[in-house]
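One chain of protein is taken out of this complex; the other chains stay put.
After this line comes subunit A, so read on.
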C-alpha cells in the first residue's frame, strides 16, 4: 500500500489522502458500500463504478458459506468472481459469528461455532480467517478480533481487548509467512469497549506493531452505545493512531456520523444503511431523508434531489414514479440504491474538496444547516465538532439542540 496525506484541515483533524492498493487508487476520506454477498444490492459492478465508487466491502463470513472458498479460488478470487476490478475490503468474519450465531464460543484458540451446514463444532482461528481472506483476495483484509457487544461492561471487555491484541500477532505472523502481504494489506482493529483506559492500552500495543500493519480500524462501536460516548472513543483512537496509516471506522453510515468521524480524523467507513434503507423506499438527501412511500410524494414530479448527478436523478426519475414502484419493483430499489450511494459519495467527496480548499469547517456548518435545519442539531454532533474547533451553533442563536441522537427522518404522511 502507498498511503499519502495530501492535505489537512487547518481547524479539525480531517485530512485528504491517497491510498494506492493492488486494484487502484482510492481517495480518502471515503464511504465504502457493502456487498455482503459479492454484489451491491441489485447493481452490476459496472453500475457501481459509474457512481464514482472504487472501494467496496465483502463479508468473509457470508462468502465462506456461499459460494465457498473453493469456488472463489476456481474463479481466481472474489474480484474476478463478481467482476469488480477495483479495490475490495473484507472483514474477518468474527463480527458475524457473534451477531448471527447464538452458539459461538470464544476460546484462546479462536471462535468455536456450530457449522451452519451440519451443526458440527467448527473453529475459526485468526490463521483460518486470514487464510480465507487470502482466498477471497481483497486488497484490505482485517484481523480476527474478539468482538463483544458495545454495551458489555466488566472484565470480559478487557479480556477481549487483550485477546484481540494476541490474535493480531497471530494474524500478522500468518499473513507475513503467506507471502501475500505485498498485495493484501492487513488492518488491525482497536478494541477496548467504551472504557478509555482499555482503549489506550490497546492503542499502545497496536501502535508498537505499526510497521507490520497497513492500517487501523476502530471496532466495537455502533452497537447501540450513546452517541456522546461513541464520538469520544473515535476521537481518542484517531488522536493516537499514527498519521501515516489510514483509519477505518467500522459500521458508520449516517451522514452526520460520517462527517463527525471525518472531522475527528477518520478516513474510511462502511455501513449497510444506505443500501438497506433504499430497499424500504427511503432516499437520502442533503435536506434529510425522504420516505418515498409516503402519499405526499405520489404526484411529486421532482427528482429525489435537484442537481444530483446520480443515474436516477439525472435521468429525471420523479419521486412520483418511485412512490409508485418502491418496495414493489426491484428496479425501484436499484434506483434508490444508486442515488443513496451517490449521496454518501457526495457527502465524502464534498468533504475532500473542502479539506483541500481549506473550507471544511464551513462545509460542516452548511451541511448541518441543510440537513437538520430548524428541526434541531443532534447535541452529540455539536459537542464532537466543538472538540475539534468547529462551533456549529456560531451565529445561530435560534438553532435547537436535540439531546440524544436527534436525527430528522420522515415518519408519516403528517410529517
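Note that contacts are C-beta pairs under 8 Å (C-beta built on N, C-alpha and C of every residue); 3 or more make two chains touch, one makes a residue touch a chain; residues count from 1.
Assume contacts and distances are computed from a predicted model.
Comparing "Isobutyryl-CoA dehydrogenase, mitochondrial", "ADP-ribosylation factor-like protein 3", "N(6)-L-threonylcarbamoyladenine synthase" or "tRNA-guanine transglycosylase" against the UniProt entry of the hidden chain yields the protein name "tRNA-guanine transglycosylase". Taking the complete complex into account, A:276 is the one of A:8, A:201 or A:276 that touches the chain left out. Within the full complex, the residue among A:49, A:169, A:228 or A:366 touching the omitted chain is A:49. Within the full complex, the residue among A:90, A:184 or A:325 touching the omitted chain is A:325. Among the residues A:232, A:245 or A:334, only A:334 touches the chain that is left out of the figure. Counting over the whole complex, subunit A has residues 6, 16, 18, 24-27, 37-47, 49-52, 54, 62, 66-67, 70-71, 74-75, 80-83, 85-86, 222, 224, 254, 273, 276-277, 279-280, 282, 289, 291, 298-299, 301, 309-312, 315-318, 320-321, 324-325, 327-335, 338, 342, 345-346, 348-350, 352-353, 356, 404-407, 409-412 touching the chain that is not drawn.
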